[in-house]
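Before I ask anything, here is the structure I am working with.
A single protein chain has been omitted; all remaining protein chains appear in their positions.
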Amino acid sequence: MKILWFAWLRTRVGSAEESLTPPPDVRDVRGLLAWLKTRSPGHAEALKNLDVVRVAVNQTYVQADHPVAAGDEVAIFPPVTGG
Amino acid sequence: MKILWFAWLRTRVGSAEESLTPPPDVRDVRGLLAWLKTRSPGHAEALKNLDVVRVAVNQTYVQADHPVAAGDEVAIFPPVTGG
Amino acid sequence: MIRVQREDFDVGAELKALTQGRHEIGGVVSFVGLVRDMAGDAKIGAMTLEHYPGMTEKQLGEIEAEALRRWPLAGSLIIHRYGRLEPGEQIVLVITASAHREAAFEACHFLIDWLKTKAPFWKLEDTDKGAQWVAAESRDDKAAARWVKK
Partner (left out) sequence: MIRVQREDFDVGAELKALTQGRHEIGGVVSFVGLVRDMAGDAKIGAMTLEHYPGMTEKQLGEIEAEALRRWPLAGSLIIHRYGRLEPGEQIVLVITASAHREAAFEACHFLIDWLKTKAPFWKLEDTDKGAQWVAAESRDDKAAARWVKK
C-alpha cells in the first residue's frame, strides 16, 4: 500500500511517501489511521487530531469507513487551502 | 430649452436635437411632453406610449412632476439597452 | 475609473494596470460583454450602440461610486464602447478588485446589472429581418432590482 503525506502532515511524519504493508486486521481508513499512529512519534503527532485530517483513496475523497486494500494509493492531508 | 431625442424616439421625431421655447404654462416634464406631442405627427407617434419614455433634465433622470425651465437640457429616450 | 470609447480594449492590459504593485489585492473579477450573432431567431450582421455623451459618463460614474460605497474595493474599471460593432466584438468591460473574492464578485455583478438599466446606451441591430432597436428586457430590470436596498 502506498501512503502519501502532504503539507504539515508530511513535515511531521518526515516523509512524503511510504510503501507499507499493514497487518491483515487493517480493513478500512479508520483502522489504517490507528495503525499508522503507532509507527513513530511523528506519525502520532501528525494524526493526533483527526478533525483536521482528510483521506483520499486512489485519488477520491473517502470517509473513515471506506475499505483499504493492498494495491491502494492512500493520501493523507490537511484541509485544502488553494485558490 | 434644448430637447434631445435618442434611439427610436429620435427616428420618429426625425431630429436628434431641437431648440424650443415652450409656452409659459409648460412648467414640468408632464406638461412639456403634452406640448411636444402637438408639434408634429412624428412627435405624437414618438410620445404615444409614455410607459416606454424616460426623461433626463440636465443629465439626471427625473419623474413627470419635475420642473423644467428655459435653460434646461431635456433628454427624451426609451429604456436603455447597453451593457 | 470610467471610459466611454469607440475603440476596442485589451482586457489583459487593463487587468494588469489595475492590479500592478497593489499587493493588498487578493481577488479580481471581470465581466466582458460580447456582441452575439443571434437575436431571437434573427441573424445579426452588426449592431450600432448609440449613447448620450456627458450623461453616459455621469451615470457610469455614479454607479461606480455606489459600488465603492457598498463594497471594500481596491480598484474598479468600467469601459463601454459605442458605435458600430460586429458579432464577437467586445462591448463592455467591468473589473473589480478587492482583498477578498466575495466583494469583488458582488460588486462586479452589481455594476453590470445597474449599468444595463441606468446607463444611457441603446442598441440598433442590423439583422436579416431588417434594422431593429433592441427592447429593454424585464429580466434586466429584475436583475437590477436585486441590488436595491430594502
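The letters A, B and C name the chains in turn, as written, and every chain counts its residues from 1.
Operating definition for what follows: a contact is a pair of C-beta atoms (placed from the backbone, for glycine too) under 8 Å apart; a residue touches a chain by one contact, two chains touch by 3 or more.
All figures in this text were calculated on a predicted structure; none of them were measured in a lab.
The chain that is not displayed touches the following shown chains in the complete assembly: A, C. Within the complete assembly, residues 4, 6-8, 56, 59-61, 75, 77-83 of subunit A touch the chain that is not shown.
By the touch criterion stated above, the residues of subunit C touching the omitted chain are 10-13, 15, 19-38, 87-88, 99, 101-102, 104-105, 108-109, 112, 143.
Going forward, only the chains that are shown with their structure count from here on.
The most distant chain from subunit C is A, comparing centres defined as mean Cα coordinates.
Distance from the subunit A centre to the subunit B centre is 73 Å, each centre being the mean of its Cα atoms. Centre-to-centre separation of subunit A and subunit C, using mean CA positions: 49 Å. Averaged C-alpha coordinates put the centre of subunit B at 26 Å from the centre of subunit C. The set of subunit C residues touching two or more other chains is empty. Those residues of subunit B in touch with two or more other chains do not exist in this structure.
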